[in-house]
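The structure's right below; bear with me while I get my questions together.
Of the protein chains in this complex, one is absent; all others appear in place.
And then subunit A:
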Amino acid sequence: MASTAAAHGDESTWDGGSSPMGASYGKLMMWFFLMSDAFTFSALLITYGLVRSSHQAYVGAVNAFKFSQSYWPIPEKVFESVPFLEGVSLPLVFVGIMTFILIMSSVTMVLAVEAGHRMDRAAVEKWMLWTLLGGIAFLSCQAWEWTHFIHGAHHGDAVAEGTTFFGANLVHNQYGPSDFAAFFFFITGFHGFHVFSGVCLNFLIYFNTVTGVYERRGHYEMVEKVGLYWHFVDLVWVFVFTFFYLV
């Protein structure tokens, strides 16, 4: 403790009591956990890059694009559906909505952290509820996206040549090479699992805030630590969005 150190005056750092890197134990460990998690996600995304660059790319006009096993699909032709607007081509619109939802829930999280610094329990409760809502909305969108990806498009021209396979599983898919669907499931699935864990942790934080645990403890550092995790989930989505949906 800083106060203990001040009372004696002649100790060195080796006597303990000071936080390395000026961060609390929990925050520092959260940062290092997130580092390791960043490497895991990097490995997944880079493997996607390796496999994608080893396949032939589609050359030709975007409008003339047809699904084929012989080249990698262009994402805006795979992800062009929006709920309730079946058959209307709205490329990347739904995934844009999902990105917006996740960014907004990151903002509400950081506002909850800000409220925690001020010991404002009511505001922490309010912003945690919004964050939870954002997380659940994102997961619901992803559930729809997966269902649509697995069942496939309904138009006849969406069938890969030489097969009558609709949709996707880990072996076959109508969109392109088998690895394409495998990576979709692994990367968005691993990210979705992180969002799910984040929603559970956020609920825990909300519950503890409502029951006054942090108020009795005298600080809202747990909100900050779980906040770091939640922002990281948003950060990973930014990369998934670019490398899986845009490039």
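Operating definition for what follows: a residue touches a chain if its C-beta (ideal position, glycine included) is under 8 Å from a C-beta of that chain, and two chains touch if they have at least 3 such contacts; residues count from 1.
Please note the rule applied: contacts and distances are computed from a predicted model.
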Undisplayed chain, where the name is taken from the UniProt record, one of "Stage III sporulation protein AD", "Phosphate transport system permease protein PstA", "Cytochrome C oxidase subunit IV family protein" or "B12-binding domain-containing radical SAM protein": "Cytochrome C oxidase subunit IV family protein"
Subunit A residues that touch the omitted chain in the full complex: 21-23, 28, 31, 35, 38-39, 42-43, 46-47, 49-57, 62, 74, 76, 91-92, 96, 99-100, 103-104, 106-107, 109-111, 114-115, 117-121, 123, 210-212, 215-216, 227-228, 231-232, 234-235, 238-239, 241-242, 246-247
